[in-house]
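Note that one protein chain is taken out, while the other chains of the complex remain in position.
Let's turn to chain A:
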Amino acid sequence: MNPRRKKRLTLFLSIAVLIGGAVSLMLYALTDSIDLFYTPSEIIEGKDGRKPQVGQRLRIGGMVVPGSVSRDSETLAVTFDLIDVGPKVSVQYTGILPDLFREGQGIVATGTLLDSRTIKAQEVLAKHDEEYMPPELAEKMKGIKHVKPDNAGN
């Protein structure tokens, strides 16, 4: 092998190693921060035949069950139930709920699964749009009861 080729080969190999290293670092970082999305019935009944495991980080999207929101009288702890088309899942959260959090409203929460039907949420999101529903949920509930109001109404 002539020196020039050798030089090129080393350059090529070192670039390949660098890129490989970078990609594997990236994937490693990704595994920690990907949150799978579930609806309440998917948490109870499983999604594609797999149920989420206790302690797993996940995202849940559902409608807040009217009348289920209960605040602790001394602290900011709150619990509420979420529902889509099947069974209910209860969510525990400590802190301030977003402005648009209301009963009957679609919300998304990120947290960990405490037991098969309880989630400890670190973050609760409600979109700044009254008609908002998490798209995953909207898909699931398509044609069931949610009718989007006419946009251009008066």
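As a working rule, contacts are C-beta pairs under 8 Å (C-beta built on N, C-alpha and C of every residue); 3 or more make two chains touch, one makes a residue touch a chain; residues count from 1.
Just so we're on the same page, contacts and distances are computed from a predicted model.
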item: Protein name (UniProt record) of the chain left out of view, among "L-serine dehydratase", "C-type cytochrome biogenesis protein CcmF", "Phenylacetate-CoA oxygenase subunit PaaI" or "FAD-binding molybdopterin dehydrogenase"; value: "C-type cytochrome biogenesis protein CcmF"
item: Full-complex contact with the absent chain, from A:G20, A:G46 or A:G95; value: A:G95
item: Touching residues on chain A - with respect to the absent chain; value: 22, 25-26, 29-30, 32-37, 47-48, 59, 71, 73-76, 94-97, 99-100, 110, 127-130, 132, 134-136, 151-154
